[in-house]
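Heads up, one of the protein chains got dropped from this complex, but the rest are sitting where they should.
The letters A and B name the chains in turn, as written, and every chain counts its residues from 1.
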């Protein structure tokens, strides 16, 4: 057994070229976290975490999935076990996650936050719990301290149009060096198939809009106003989580009728829902294009597949999955409709099934029109694909079917303030990939080419692309 | 040209770490062959094979496909050529199979059974024929001798519920050290779309059940009794070969009506067949859960694609293929229905299209509920995927989307007593994969972690998982 710690300076960097690229060009770049699910309130309040459970395990469905697969009862995942008990259950599971990204993330996070080099398992759990908690109690480990430590220049949260953005206002006044901006995620606007959800959301939207919303035109007007409100708060990015794109023809009259039926409590049929969603997505696309925003489409998740456990523990707890239905025809039709009106915004399309990498890369490439370098982006490996082999596949698909050099790079998509080392992880994977190409002679060993490539993907491309204020 | 034989001690083991893992931890493990298509009668009778054709070529559709692709007439595949002629035709084809798994299997099998290191081709064919046949004539090469030689602790055949298991009874009495258990494969119970097949099978089932089966309730009762009969004979595993999962709603009355129509000779429509199959698969899932059995689902084969040659040479002769239709929604719906009733048994899902690895891995992960470690398994590379790159993909998909450490490992799915070296092959692939990870620093070089991982996947996980008697 080696005496070098598992996470060392050259972790994942198997060639000397990779090591040079990483240490010289990748590592110095700051972080632009353009898509995450961090809680604005935690940032506004500069939250201090009570212990390693709070910052690391609470809300982490990746860990829960692994624990369940390892035979750990729900009590220690989402249940009522004490924080330290849950931590110990996780620690005991860690050795069983060998080759899962959790094994890398776990030790990278312990090393980068707390300087802990020891491998986590049952025997080291208590020691690590105490060491970490001790540090978490210090000011350097408040949310603001963490953002500073990881050199996060900008951070975009994910926000409902009905959100009043009060926390963002507070953060803006706080003097925090990291710019914290909202992002616009109007998924609730499509829920005509679930009238109770839809109406409750319309109520909240009406409240922040200061106007009643009882018709489709009123909804559209409210969304436009919220777009403007978000824009003033610095928002330049939207986000959508969709099983797949909607591209069904839908007239104004049809959309209005579907709205009214849902408003009166009648759920839209599957076909009506697709029509309404198509209509609204086109409307929203136009809104984004008008202001130079970027539209993010996260496609291909099958959610809440386990009815029994959904009933017990609710959504976003680790029962989601990857769809394998055809995606590209509808994706193309949706983008084409907007493009035909000159209303296609900058767009990042994320696929969840790695089998779709090529088809997605090729399809988004059809809408590169020379107006903006890298206007259409194949999004980085996401969720089940946020790990080494899938990151490599995404970068290879993009390289072979588009321009890697214009890639806006990593997004954490994270709910945890412990996830910033995933940028480091991504950068190591990137440099490892390039290093192998250099050593095999597949790309020239020329820093005039490589430095801008690496720096661009790590930070600079995103900085230029998003038009952030 | 190297003087070391092609199959040598370190075949496929490209790193020193791989060699250590294989020789220290993988190789010593015995074989638990939990899914195969070996003939119980051959075991009961302790068959001695007349020649290399009988044990190696008869019934091997992998070889026939390769021979046909090489321009070898059907006479030498399934036709009436003499055994030695067929063997020579195969030998002449072998050099043309370079990079096909058959090239590795062929030489590994010759080496491990007969100590033959020579490469098989036209020029070595006669020599190898004689050497092998000489050994096959000795007692060490009877079926029992082979099971002993390859240290097969347990072997599960694949049996129709209408089978009387007489051979299993005989084997149990024979004193054979290898435990030979039946597995329950009720595919015929779904054939309401082919009334003649369905009725003939019902007749056989009625006979072994000692009762008439002229209604759906009678069929269900007979299946339950056969489940119990198989259970007493040591069966703990079922198996299903399905193009894809069935998950259509079907009431008792609908199912009964479809049964009756088929019983009276009217084929179920495609929609009725799907309904009936959905109904019956739920019923069977409950039967398995009640007794702690494991349910295997082999999904995604398109069978009998060549009508002309199917007419000439029948099923299972090398005209089957890989489906590329969406699979996961139906798979999820089926598992969810059982899970919602707390009637989801331990389940192994095998996919045949490698493009589905991730979607399948993620979907089965939704039903890990902490009750049993590794309750839901992504099955090992099967059929077209039973080869090096596809095994690696399966293990990588499982590693990244679940727990490799809980994997129950290799299944031969074989019809031949010459296939046991495929376990060795799988173990070499596994250790090669881990060895590369160790040398690149992606997993710690620590035997406390690695020894249980390797031993578990080679044998111990399956031993614990299947609850065998």
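Some points to look at:
Following the convention adopted for this analysis, a residue touches a chain if its C-beta (ideal position, glycine included) is under 8 Å from a C-beta of that chain, and two chains touch if they have at least 3 such contacts.
It should be emphasised that the depicted structure is a prediction, and the values quoted were computed from it without experimental measurement.
Within the whole complex, the absent chain has one touching residue among B:126, B:164, B:177 or B:389, and that is B:389.
Contact with the omitted chain, checked across A:50, A:82, A:169 or A:329, is made by A:329.
For the chain missing from the display, the contacting residue among A:120, A:453 or A:468 is A:453, taking the whole complex into account.
Screening B:26, B:44 or B:67 for touch with the missing chain picks out B:67. Note on the undisplayed chain: of the listed residues B:170, B:188, B:206 or B:309, the one touching it is B:309.
Summarising the interface, chain A meets the missing chain with residues 326-329, 332, 336, 339-340, 342, 355-356, 358-359, 362-363, 365-376, 396, 399-406, 437, 440-447, 449, 453.
The chain not shown here touches chain B at positions 1-2, 6, 8, 10-12, 14, 65-74, 76-77, 95-101, 103-104, 119, 302, 305-309, 318-326, 353-355, 384-385, 387-390.
Throughout what follows, only the chains that are shown with their structure count from here on.
When the CA atoms of chain A are superposed on chain B, the rotation angle comes to 120 degrees (nearest 5). In this assembly, the C-alpha centroid of chain A lies 40 Å from the C-alpha centroid of chain B.
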